[in-house]
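Note that one protein chain of the assembly has been removed; the remaining protein chains are unaltered in position.
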Amino acid sequence: MDVIEVRHITKTYGRVKALDDVSFSVGRGEVFGLIGPDGAGKTSMFRILCTLLLPDGGTATVDGFDVASQMKEIRKCVGYMPGRFSLYQDLTVQENLEFFATLFGTTIDEGYDSIKAIYSQIEKFKDRKAGALSGGMKQKLALSCALIHKPSILFLDEPTTGVDPVSRKEFWDMLSMLKERGITIVASTPYLDEVRRCERVAFLSEGRIMGIDSPEIILDRFKDVFNPPGINHENVIGSNGENVIEVSHLVKAFGNFRAVDDISFSVKRGEIFGFLGANGAGKTTAMHILTGLNQPTDGTGTVAGFDIRTEHEQIKKNIGYMSQKFSLYEDLTVAENIRLFAGIYGMKDDEIKTKTEALLRQLKFEEHKNDLVGSLPLGWKQKLAFSVSIFHEPAIVFLDEPTGGVDPATRRQFWELIYDAAKRGITVFVTTHYMDEAEYCNRISIMVDGKISAIGTPDELKQRFHQPDMDHVFTYLAREAKRGD
Amino acid sequence: MKQFVSFVIKETRHILRDKRTMLILFGMPVVMMLIFGFAITNDVKNVRTVVVTSQMDHQTQAAVNRLAASEYFTIIATVATPKDAEIAIRHQKADMAVVFAKNFASKHSGVQIIVDGADPNMAQQWTNYARQTLFPSENSPLTSHLLYNPQMRSAYNFVPAIMGMLLLLICAMMTSVSIVREKERGTMEILLVSPVRPLMIIVAKVVPYLLLALIILAVILLMASIVLDVPLAGSLGWIFVVSLIYIALALSLGLLISNIAKTQFVALLVSAMVLLLPTVMLSGMLFPVESMPTILQWVSAIIPPRYYIQAMRKLMIMGVGISEVWHEVMVLIGMTTLLLTVSLKKFKTRLE
Partner (left out) sequence: MIKYLIQKEFLQIRRNSFMPRIIFIFPIMVMCVMPWVMNQEVKNIRVDVVDYDRTTISQQLVHSIEASNYFIFNGQKSTYQEALKDIETSTADIILEIRDGKFLIAANAVNGTKGSIGSAYLSQIVAAKITPTAANIPLDVNTLYLYNKGQDYKVFMIPALMGILMMMLCGFLPALNIVSEKEKGTIEQINVTPVSKWSFILAKLIPYWIIGLLVLTVCLVLSWLVYGITCQGPLGLVYLLAVLLALFFSSFGLIISNNSNSMQQAMLVMWFFVVCLMLLSGLFTPVRSMPDWAYLTTYINPMHYFADAIRTVFVRGGGFQSIAHQLLALSIITLIMSVLAVASYRKNS
């Protein structure tokens, strides 16, 4: 018998059709994937199934109960983890978990087994406030909170965005355990390896179901969306290029905690340098020091020839930066954002004008020139943010998880922009959790527990650790991590 | 029940962890009480007075001495012409001038008081006091009697007003912000999808703020009677009962705001604009309602703190029984029922 029945569901917001005649069904104990680009209507679908939204048309039943009329019954039997699951920042890790356990009528002890694999990683910080955890740690705690009870149906809306590959694997192992207990799971994800772990997936695009089938068939049928051909680029960077970033024995301590613990490396001009590491390994902190947002506790370094301790304002003139959080002004239009940041870097009015035209043409954004940035889909925003960050032709651009939560096709277009920039001689310093992107880099470093545990070209690393691909290299190194934060 | 308790504990933790807000929540009543109790007074005191006389004879000297001896006036200078006095007032060196005519001694008359009229009330008071000090009238058949507050302490007037303002602020603003915060952060989605009943979510949110409000009420009352010497003339029991009704009203208002507002910022602004501003301006807290134009008097009739403040002034300061305030209490009960029904009806169990 089907646990979830969706029949001709439609949902519109103003003029936008978020869901357009969507029908599918999920069997008991199935792991069902809901995939598609950003803005395809996945979140609306989840909300309708959880009775948080009323559909405009069509019917849906969950466990035999109607989503429109039997709200109370459904809410008793489902578990839901929204995309931006947010914890109570001012409660400690344990208090958060305890609260959610009680909320769902269970206790930490009762539910401990089902969350052990992930919770044990953060258990040592159980007295720390959730707000003081790093981004990935928060996500792990959120996962623990969502899984502490055993609902008969579990809805997970992009649960692993921003989580490192190792923890993602552990999370899906946990889901497999739940499935064995007969729990039905509906999940959405931008990661292909996770899509492959679903039994069936529905591909949603612009509010319509494009196909429902096994992951292999869907990924194959829509391979230009999910599996774009790899990018060919010749490694033009010789080993004789000059160093634009040089760091030696860099340390950043917060009290007794050494977030960055004695790291040294250098990056050459025009290189694409991948800066990898598990959540909380210290990547963001290191990046903040290099971009002049933070002072190092110890160690020395230069960026674009300027000292990171004393000449941070000089450094800022020569770099571009795009952060994890989306960093353009949502209440300004595309053109206004470009003009603002170009102006900040001292470009002249006419120069801005001509360059803006060129950029918009290149991005095929001309007709959206006067749209508010807040109204654009995430993938477009990210592309735009990147273009803005290199608009003033900096020597180096720093990208902090620029493609988090973006679908494969858009990520691919994003990397084309990165290659373009590298070709023009801009050094790219990038962090990411996507291991396919790691392969795109000229050189990568992998940070574990605040130290750099490996550095080299992707091929070198694969050979050195005898692993087939970067994913395995990363898992191999990150499994050795002692601390979770 | 266990869920309820853990909910209340969680909510209490939110409040206790936010040290700065806590400090303000408890600091504000204390500072407000001190400021209103001591510093904000319309007492006539230290009025800077200039004496204008061309010849200081015996009679004039006696009159000036009477002024100087009183605690109300401070003689700061003696000048020859009214013009000089006026310049002193314009430069804010003096507030008032007493001009003695040349023939003051012989005729016992011819005194002019020149006063800085910028603040009309104070100007009026100053001249009244000056007149009485210069010519004390004995054996007048007229006696005046100031009931309830013979020393004219402004604290008597302000303590009930502060209670009305702070209770509203704490209950309405804090509850609305805390509910909207959950909406904004996305935790509300999870709470709604959980098996917990929506009504319980609301009640559990409100309980800690109710307790907080009662504690603050107690602090205010204690400070009023110990530090400010404001008598608690009426029955303490009734004061708490009426306050509880008022707190319930404020909490329903908070709930209503949280239904409308989507972000914390909007909740804050709505609380400030819709609650705080009218309370301070139109409730009769600082500015007497009778002096306003009729339209504004009508507007003030729908402002809940007006009734609470009036009831408290009667119960606490005048010491009348509950039967004398039944009108205000009924209005408060009516408003509470209305607001509570509307806000519970409007509480959304789904997203939009």
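Going in written order, the chains are labelled A and B, and every chain counts its residues from 1.
Throughout what follows, a residue touches a chain if its C-beta (ideal position, glycine included) is under 8 Å from a C-beta of that chain, and two chains touch if they have at least 3 such contacts.
Keep in mind it's a predicted model, so treat the numbers as computed, not measured.
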Considering the complete assembly, the absent chain touches shown chains A, B
Considering the whole complex, which of B:A77, B:V203, B:V219 or B:M318 touches the chain not shown? B:M318
Residue ranges of subunit A at the interface with the undisplayed chain: 291-295, 312-313, 316-317, 319, 321, 323, 325-332, 336, 339-346, 372, 398
Give me the subunit B residues in contact with the hidden chain, please. 18, 20-21, 24, 27-28, 31-32, 35-36, 38-48, 86, 89-92, 95, 107-125, 127-128, 131, 134-135, 137, 140-154, 156-157, 177, 264-265, 268-269, 272, 281-282, 286-288, 290-293, 296, 310, 313-314, 317-318, 320, 324, 327
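The definition used in the following text is that only the chains that are shown with their structure count from here on.
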CA centroid of subunit A to CA centroid of subunit B, Å: 52
The answer for subunit B against subunit A in the complex is residues 2-3, 6-7, 10, 13-14, 17-18, 185-187, 189-196, 349-351
In the complex, go through subunit A and note every residue touching subunit B. 47, 50-54, 71, 75-76, 78-82, 84-88, 90-91, 95, 98-100, 102-105, 129
